[in-house]
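A single protein chain has been removed from this complex, and every other one stays in its place.
Our next item is chain A:
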Amino acid sequence: MSEFAIVHRSALAPAPRVASHRIAIIALPEGHVVQVFERAPGADLLAVLADAAGTAPHAVRTAGPGQWFIVGDEPLPRDTFLDLANALGPHAATVDQSHGRVRIRVEGTVVERMLAKGTAIDLDIGAFPVGHSAATLLGHVSVHLTRLDATAFEIMVLRGFASSLWEGLERMSAEFG
């Protein structure tokens, strides 16, 4: 772990937003993203994680076997991150990825049709309910998708791909403008 805090600059500054009456693309605040890896395979950590993550809805996202993300809109001060890391310490390893991943919210009545241009997974609410997460490809970019609402998804992407993905989302949404 580094001995100094990282100076944070926004990847999609200043808070861009593209919207029509059917689709909106919104850059979420670059708060915190903590990646969590279980220590022993097979242990059910969801209750422990939910406890550590606080009360915000959909703060804990599954990311494959034994891996999760804890996300939120508020920046995580170093002391708070260390408290979280210590609380989860016996069960899981934690890595602060707040600087490394960017979250984009897409919402609107045609959001599934827009996302279906980039990903092959079934986005129907029956197969992909509210709170469900999946790591997948959107075009050629690896992303982590979460359904926040019947008509809203969150896309988490590696920071270096954020502006490229943003342009892709704009193009995918153009016909709905």
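Basically, a contact is a pair of C-beta atoms (placed from the backbone, for glycine too) under 8 Å apart; a residue touches a chain by one contact, two chains touch by 3 or more; residues count from 1.
Criterion: contacts and distances are computed from a predicted model.
Asks: Looking at UniProt, which of "Tripartite tricarboxylate transporter permease", "RsbT antagonist protein RsbS", "Sarcosine oxidase delta subunit" or "Diguanylate cyclase" names the chain that isn't shown?
Replies: "Sarcosine oxidase delta subunit"
Asks: Have a look at A:Ala5, A:Ala47 or A:Ala120 and name the one touching the chain we're not showing.
Replies: Final answer for the missing-chain contact: A:Ala120.
Asks: Which chain A residues would touch the chain omitted from the figure, given the whole complex?
Replies: 63-65, 67, 120-121, 134-137, 142
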